[in-house]
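Submitted below is the structure of interest, expressed as structure tokens.
The complex is shown incomplete by one protein chain, all other protein chains being positioned as in the whole.
Take a look at subunit A:
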Amino acid sequence: MSSLTLSDLRKSYGKTEVLKGIDLEIASGEFIVFVGPSGCGKSTTLRLIAGLEDVSVGEINIGGRVVNNLEPRDRDIAMVFQNYAIYPHMTVKKNIAFGLRTSKLSKPEKEARIREVVQILDMEDLLDRRPNQLSGGQRQRVAIGRAMVRNPAVFLFDEPLSNLDAQLRTQMRLEIKKLHQRIQNTVVFVTHDQVEAMTMADRIVIMKDGHIQQVGTPEELYRNPVNIFVAQFIGAPSMNMLSASVRDGRVMLGDMALPISAANLAEGMPLKAGLRPDDLMLNPADPLLEGHVTLREPLGPETLLYVETTLGEVILRAPGKNPPEVGEVVKMGALAENIHLFDALTGEVVK
């Protein structure tokens, strides 16, 4: 078991800096998910940890060893690639055994190790097949098997589920999570899908433009986003953002005063009020917003309502049964603790 520490990690290609100082401590056995839009540097970070790219500035420490100048094979890591990188001309067994080619284990030990991995992944029947005879999920498992067989301190996953269809993705997500609970290795998992991040991670690292935006448990990120980017990235549908301002010592949303103290906010300061579709209540005692329904998206247990207000469009999660009709005028409100306030200029949270 090993911890992983990144200190002031930077990476530049020519003059373009793609990673602008990453500091992160990952505890042994932790399941960390890097998430962010494409080009945010999450895959680069993973490749730096793997040793597939050279570090420009900073330090990578795996299990108490600085590994900056170590070859990938000496870093005690294993990686699962987006396209699986399993060799089409080798059988499943040979593919898994390929990870052990350089290991110093004896032949029976290697055999035992392969058998163990195959058992965990439930692939006994597939050993003699070629990758083109496997389904997407089975290929994925072969790729994981090849990584597992080396028994690394740290597992690296580079968007491994993005080539699978939606149903299989949900299933593999569970399998990987169960696998982690069982083998307890440190995992660094990269994805652009916030649902994957929320469901799998012990802690999520949200990145944008080469910077870490926020690190925390899925719960923390959802409840207390530190800026507008994190607030809108986590949660689907996204958090509603409405313009607000400070007037006469009160936070005003249009003509309504929000039930929030403006004690340490400057008069006239432009703000954004963030309201999650889940936190908006339909026709409450003290409404904040009013508008007419323009569109309904029935999802079964709930219905998403698109409501046109004077401040802009708002999405609201209404019950699945008897939701308001299209065209109907609805009033909406939210509890004070569920209203997020951000500085409109910097995007940082102010409450």
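Just so it is clear, a contact is a pair of C-beta atoms (placed from the backbone, for glycine too) under 8 Å apart; a residue touches a chain by one contact, two chains touch by 3 or more; residues count from 1.
What we mean here is this: contacts and distances are computed from a predicted model.
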{"item": "Candidate names \"2-oxoisovalerate dehydrogenase E1 component beta subunit\", \"Peptidase S26 domain-containing protein\", \"Aldehyde oxidase\" or \"Sugar ABC transporter permease\"; UniProt protein name, chain not shown", "value": "\"Sugar ABC transporter permease\""}
{"item": "Of A:Ala85, A:Ala112, A:Ala236 or A:Leu345, the one touching the omitted chain in the full complex", "value": "A:Ala85"}
{"item": "Omitted-chain contact residue, chosen from A:Ala50, A:Ile114, A:Leu134 or A:Leu179", "value": "A:Ala50"}
{"item": "Residue among A:Arg73, A:Arg115 or A:Lys178 touching the omitted chain", "value": "A:Arg73"}
{"item": "Residue ranges of subunit A at the interface with the undisplayed chain", "value": "50-52, 71-74, 77-79, 81-83, 85, 87-89, 98-99, 101-102, 146, 150"}
